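Questions regarding the structure given below will be posed in turn.
Shown here: the complex without one of its protein chains, the others still in place.
For clarity, chains are labelled A and B in written order, and residue numbers in each chain start from 1.
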Amino acid sequence: MNDETNDGRMSIIVRTIATMMLPFILIFSFYVIMHGHLTPGGGFQGGAIAASAIVMMIAAYGHKMMEKRISEDGLSMVESVGAAIFAVVAFIGVIMAASFMYNFLVGTPLFGETPPFGSNPGILNSGGVLPILNIAVGMKVIGGLAAVVLIMALAGDKEGDKK
Amino acid sequence: MIYNEAIPAILIGLPLLAAFITPIINLASRKARNAFVIAVLAIEELLIILLAWHVFTDGIVIYTMGAKNPGIVPLQAAVPIRIVLEIDGMAAFMGLISCTVAMAAGIYSISFIKEGNGKSRYYTLLLIMLAGMLGMEFTGDLFNLFVFLEILSIASCGLIAYRQHADAVEGAFKYLVVSNIAALFVLFAIALFYAQYDLLNIAAIAKVMQYTQLDKIALVLLVAAFAMKCGSVPMHFWAPDSYSTAPAAITAMLVAASQASLYALFRVCFTLYGSLMDYQTIGLAIIIFGLLSMFIGVTMALPQKDIKRLMAYHAISQTGYMLLGVGVGLYLLGSSDFNVYGIKAMEGGIFHIINHAMYKGLLFLTAGAIYYRLGTRNLNEMGGLGHTMKFTSIFFIIGALAIAGIPPFNGFASKLLIYEACYKVSPILSIVAMLVSVLTLASFIKVFHSAFMGPKMHDVKDVKEVPKSMLVGMAVLTFVIIFFGLFPGWVVSHIVHPAVMALVDKTAYINAVMGG
Partner (left out) sequence: MIWNVPFITVALLIAIGLYAVMFKRNLIKIAIGITIIESGVNLFLITLGYRKGGVAPIYTNLPSGVTPQQMVLPVPQALTLTSIVIGVAVLALMLSFIMKMYQHNKSLDSHSRRLKG
C-alpha cells in the first residue's frame, strides 16, 4: 500500500466489500441493541458493532475521506444526546413514579407487555424502560467509540505532517 | 414529599444529566451555558445542605434505586437487592466538601478557562467529576463504589490534560496509571468478597464478615489502593505532577477527589472491618503513613520553586495530619481510652479534611490567579504582586495562615485537637506534627515574600487584579474558612462529631440496611 498517492485508501476490492458489508453490520448492530432485553447483547455490544462498522469504513476509505462524511462534533453530539436520554429516563422515574430509575413503563402500551411463563422466544414489546436505555447506551457507544477512533486517526495524521 | 426523599438520587443524577445537556446548550449561547452550569452547582450545594441537615438531625438516609418505596431496602434471604445509597453523617460531611469545592471551582472557571472549543467539554467533565465524588461518598454498594471511582479518575485525567501541554499530559498519564491500578486492586478485593459471601452491599458484607485469610488479603488490597489514590507517602509520586500541571480550579477539585478516596479508606477500615480486624496494627500502619506523609511532604515542599508544586507537596503533608488523627482513633478503637481522647483525635482528623479542602483549594486558586496574569508558576519570576493584586494577596494570606495553623483561622482548630489527642498516645506524634506546622509556615512565608512582597518587577508591572468571577470563587472558600475559624466549637459539635460517630458506630450503618 502506498499511502501517499491513495490518500490512505485501500484497494478497490476492499472498498467494495466494505461498502457491501456496511448495511448488514449496521442492521445486525441494531438487532443486538433492540433485542438487548431478550437475548445476550444490549446497548454496549450493539453500539460497539456499529462503531466497528465505522472503523471499517475509516480503514477502507482512509480517514480524510471519512472526515468529510462524519464529523467529530456530530459524533460527540450523538453521544451527549444518548447520555442525556439515559439520565432523563432515570429522572422521569423520580418525577412520575417512585424512585430514580424506576421502571415506569411496565403495563403501558410502550414496551409494557409481560411475556408468558414457560419456553417461548419472548416479546419484543416488553421490558419497560430497558429497551429505551439500551438505545440510549447504543447511541452513546456509537458516538463515543467512533469519535475516539476518528480523533486518533486524525492525530496520527498530524504527527506524520510534522515529521 | 417524594422529592424530599429523592434528594440523594437527584444529587448524583443532576450533575450527570447537566453534564450531557451542557454541550447542547453551548450550541445556543456561551453565557447561557455558564449560567446553566453555575445554577446546577448552586442547586447541588443547596440540596446537599438540606440533605446534611436531614442526616445530622434524623440519622441515616437510605435510598434504593428503582424501588417502589426507596426508603426501604428490599431484602431477599438476607441479601439486599438493587443498588442502595446509604448516607450517614460521614457521607453527608464529605458531600458538603465536594459540593462546596465544585461550586467555587465552577465559578472560578468562568473567566479562568479561556473560551474555546473545549470549554463546554471542560464543564461536562467537571460535572461528571462532581457526580463521581458524590457517588463514591453516598453509595452503599462496593461495586458501585468501584464504578464511581473509575468515573472520577477518568474525568479528572481528562481535566488534568485539558491544556494539552507536554507537562499536563504527563501528569495526567501518571495519575491515570496510578488510579487505574488502584481501581483494579479495589475490583479484585470486591471479587474476593463476592467469592466468599455472594454479597456486594457494604452493610451486608460487614454483617457476615468472618475475617478469613481472604478478607485479610482484601483488606491489604483496599488499604493500599485507597492510600495510593489519596496521595499518602509511599505512593505519593503522582500527586505533585498532576496537581501542579492541572488547571488551578481542577487542582482544587483534585484535592476534594483524593479526599473522597480517603473517605473510602475510612469507610473500609471502620465500617467494613471495624473491630473485627487487628485494628491496632492497621491503626499503627496508618499513623506511620501519616507521619511519613507529613514529614516527607513538607521537607520536599521547602526547596520547590514552582508555586503549585510546592503547594502540592503541602497537600501530601496535610493528608498526613488526617491520617494521623484518624489512625490514632483507629489505634484506640475499643479500648477504654477511646472515649476519652480517641474520639477527639478522630474529630481533629475529620475536621482537618474539610479545613484542608477549603484552604488548600483557596491556595491553589490564588496560585491559578497568579498564573492567569503572569503566565508562569516559577517563584523566581514573580515579585511585588501585592501592589496590584490586592484581593488575591489577601486571600493568599488567609489561606497561608490557615494552613500553618495560626489561631483565628480554621487550621488551628483542627490541628489543636490533633496535637492534644496525639500527645496522650505518644508525645513524639505531637512534636512531629508541630514541627511540620512550623515548616509549613516557613515555606509559605517564602512564597508570600517572593510573590507578593518587594518592589514591582519591571516585567510584571502592568498586571491587574483578576476578573470578578475568579475573585468570587476564591471568596466562597474564604468565607467558609473564616466561618469555621470563628465558630470551631459549633462546627465540631454539629458537623464533625456526628460524622465521627457515624464512622465509629458500625452497627447503626448495618442496621439501617439489614434491619434490626
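Methods note: a residue touches a chain if its C-beta (ideal position, glycine included) is under 8 Å from a C-beta of that chain, and two chains touch if they have at least 3 such contacts.
Please read these numbers as outputs of a predicted model, since none were measured by experiment.
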{"item": "Touched by the hidden chain, restricted to displayed chains", "value": "A, B"}
{"item": "Chain not shown: contacting residue from B:L11, B:I25, B:I87 or B:I154", "value": "B:I154"}
{"item": "Positions on chain B contacted by the hidden chain, ascending", "value": "143, 146-147, 150, 154, 157-158, 161, 164, 166-167, 169-173, 176-177, 180-181, 183-184, 187-188, 190-191, 194-195, 198, 200, 240-241, 244-245, 304"}
{"item": "In chain A, positions touching the absent partner", "value": "38-40, 44, 115-122, 145, 148, 151-152, 155-156, 158-159, 162"}
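Note that only the chains that are shown with their structure count from here on.
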{"item": "Cα-centroid distance, chain A relative to chain B, in whole angstrom", "value": "36"}
{"item": "Complex interface listing, chain B residues touching chain A", "value": "2-3, 6, 9-10, 13, 16-17, 19-21, 23-24, 63-70, 124"}
{"item": "Complex interface listing, chain A residues touching chain B", "value": "76-77, 80-81, 83-84, 87-88, 90-91, 93-94, 98-103"}
